[in-house]
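Missing here: one protein chain of the complex. Every other protein chain is in place.
Letters A, B and C name the chains as they come in the text, with residue numbers starting at 1 for each one.
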């Protein structure tokens, strides 16, 4: 019997006021502590936060202490946990050319310093993971940055910060969140694959994994569950951002399941089957058309759709027709070693079998139709 | 003074007969030996080939020997080299569900066997690299393959084949060519990043690099020169496929430089500055509107545009206004270490400088406009 | 009580042998008469066809008569109808630069002649509609065709053919099928909107409508049901092509409902509510992984998913919670005249109300979540 998934929401998600590039906010800001209480009522397991979601830029030390203590008390009171903490290295105009990869060394240094302060905050709050989304780490102008230099600086920053976190005794793992573009023309580490490779170059590779986001991989038209699959295969799925997005569009961050239900089903099925134990984190926001009540409807919808898809995945895997179709498609056979110690000459000889091997079908139409039937509640 | 780049063409590129999903061939097939001679006349350095470009599927052993010897003679005669060899694991109907990741173990074994035979051919011809493009390694149906199983089988295949190549004493390096989709709905190892990460999991990671293709990264809207930059940074650019492509479309394989001239400029500038010494390989074909003469016009165009962009890159880097704009954009400063041994408290303290650091501009409009002026021949 | 939708399949859809740009056919060709009988057994209402689906290019007159009579007999025997006929102006290499818009006047004339012959065939078979898909009407090279000339020639061709069809006493309506690209770099009349406008320039605009295809609008990332909505609003939805497609990819033509279930739901709901009475035509094909049985599974799946979504649409519209959410979103109010005869000064005065009008929410999160719940069978 699977345990209930741990759902978390960023303070900035339910707190999103509905501002966009063409329009002013449509909703009043929320007090983070009110969000905590409301999320607890709705059944969330916890929250996540950027430093400046909680402590606005420019806050003095005493006021910061008051705010952070207030959050600690609210977490205590509600029993909510902190799934992850992160730092906002994209909002301040100083980061317009990047943070860890700004061409200006002073900006890079301040970015590392700001991340250190946020690590302190995350550590204090007991965050499980510390996420790096490098939204400004990119460029619109190809001649402005040698990508090799940028990756070198990115690596330097993560290495220094990993050392720092360990030196402070924090147990947080780091998770890098890739994105292909927006707000920069092209962002470094654009996909889960680029981030997974980057991690192998770090001084503390074991401490760092990825935080894939539905919207970000989907913008580039990549299969999200394949990307997550590669991260799981590598033991590197340290956190995950769930939302909804259409391919080839601006960053939409819609309610989880609002777009591409079948892909959402594949994702949830993979997470559940793989025994992923981290938070199911919703990095999404209510449509700009919504008032305050619509925000909570949005939050309920994220969790309800995840649960419904997890239940559909269990129904799918238990269905005898599905099992038969899986057999016909040789799904389990992909788990078997191909070579099994046979020698090259034997393998070369099997080339002669190709014409015969072409005859069979894989029954994928049936298998996929069964998935659609399960999704539509027809089985 | 840079040496002349080594240009190579696949036999299948100039030999492309203009068949597409909706129409029959518009050109007669070419004799590979005629292609070799014609490419030599045009000034190419060499060729590349799939096993079945040279030796059609189903050819008997004696005829195969005659064909291969004929190619060896033509290479000898013309002085052309072999930039890379590869194996066709996508054309035969047996590969409809994949080759190294087919759900059918028999297909997987035959695929490995076929690759071994092609490695023998590549080794015999003195190919510098052996490329793996896994065009059929994917699926349209998310429940038909666990992506973790697929990656495991992919790794097994490459490991076995690397051992085989070494055992035969061939010096070829392997290069994996990523692609996001087409002909499969979703292909495993969809981008340069995913392939770079995959390589770190192999038994012989040093022997394996990537073969990025303009069209493939561009289909997903990723910056091609950033992907190549990450490969260069990792020391993994073992081969490269040059062509032209619009974002978000079917695989077009247009003449190099036919689409997105500025990105092509960034790419050529990066390759030349990085001292990439491998072949500049054109994996492209003439428009279907062309007759035989149009094919050679296409081939001349690929090389001419590369040369023109390399020349533009040298002009750009030598231009005093560009140097001034680079200075204003702090381009070189990105090459400097950020931290330089300073302690965390110092770095945290620099956060206070952010407001001051926000004031400067980076002059990227000017820098990019200078690039456009150089491209347009105005400087 | 809605009547059963009339489902049709192109002969080329179930007959698709699984050839693609990178691989050979995976299935044997089907005899068109066998397809007719099998579709009848599966409950389809009828078929559609290109001239050369039935009569291969190069067939002599006597053989053509034998083939066509055979189809007539099979239709008679099975009771199937012909939803639409069309002409293949893309397969023959002569059409490599276009058909009605080829730069070669001889090709354009032959294309019109071929279409006339196909109109004769469609008229003889009692087709309801005659479709024009101009797959080759485009270019890869912007300087090769002035788009104004191309549209002028396109218009000339449709005008001549409409006159011809009327002169022969055929009652068929024409339907233009837009597509943005593939197999040409850019195709003229790329979207439903461009085709709707083009129709208004024709000599017989009343006789010509559109044939939108899910895959074609979706390739460009456009909302398919919005495009269909504009066609319905204009009284121009004369035919429709149903299938499945991901945004920004090669033309996939997957089983209807295989991709983006919510958009498919919106489409079916719109067609059913609008009382569209034309055929529900599946222009799709089985995955290349399938054998002969998988093809019929595919055909069953197309129809079953349409029926399931039509049933879901009825459930949705009958649900009291949905009605309440529709009310909260003021859905019906969009059907009311805005101005109602009020004068400009009154309307200008209402600008002062904007701040007050900003307060309300539209409850779209709830409305969309109810749609997801209906889709998932939870209500």
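Just so it is clear, contacts are C-beta pairs under 8 Å (C-beta built on N, C-alpha and C of every residue); 3 or more make two chains touch, one makes a residue touch a chain.
Note that this is a predicted model, so its numbers are computed, not measured.
Novice: Out of A:248, A:361 or A:377, which residue would touch the omitted chain in the full complex?
Specialist: Checking the options A:248, A:361 or A:377, the one contacting the hidden chain is A:248.
Novice: Looking at B:30, B:71, B:214 or B:312, which makes contact with the chain not pictured?
Specialist: Looking across B:30, B:71, B:214 or B:312, the contact with the absent chain belongs to B:312.
Novice: Tell me which of C:226, C:314 or C:379 is the one touching the absent chain.
Specialist: Of the listed residues, the one touching the omitted chain is C:226.
Novice: Give the residue, chosen from B:202, B:261 or B:274, that touches the chain omitted from the document.
Specialist: Only one of B:202, B:261 or B:274 touches the chain omitted from view, namely B:261.
Novice: Touching residues of chain A against the unshown chain: what are they?
Specialist: 18-26, 90-93, 95-97, 135-136, 140-141, 181-183, 185, 219, 221, 246-252, 254, 258, 287-289
Novice: List every residue of chain C that touches the chain not included in the displayed model.
Specialist: Listed in rising order, the touching residues are 92-94, 96-97, 100-110, 112-114, 116-117, 139-153, 156-157, 160, 164, 167, 180-181, 186, 188-198, 200-201, 219-223, 225-227, 229-230, 232-234, 248, 262-263, 265-266, 269-270, 273-274, 316, 326, 329-331, 333-339, 342, 344, 346-351, 353-355, 357-358, 360, 362, 364, 367-368, 371.
Novice: Name every residue on chain B in touch with the hidden partner chain.
Specialist: These residues of chain B touch the chain that is not shown: 26, 221, 246-249, 255, 257-262, 286-287, 289-295, 297-298, 300-301, 304-305, 308, 312, 358-366, 368-369, 372-373, 375-378.
Heads up, the rule we're going with is that only the chains that are shown with their structure count from here on.
Novice: What rotation angle superposes the Cα atoms of chain A onto chain B, in degrees to the nearest 5?
Specialist: Fitting chain A to chain B on C-alpha atoms yields 180 degrees.
Novice: Please compute the C-alpha centroid of chain A, do the same for chain C, then give the distance between them in whole Å.
Specialist: Once rounded, the distance between the two centres reads 37 Å.
Novice: Which integer distance in Å separates the CA centroid of chain A from that of chain B?
Specialist: Inter-chain centre distance comes to 29 Å.
Novice: For chain C, give me the residues that contact two or more of the other chains.
Specialist: Within chain C, residues 26, 221, 246-249, 258, 287, 289 contact more than one other chain.
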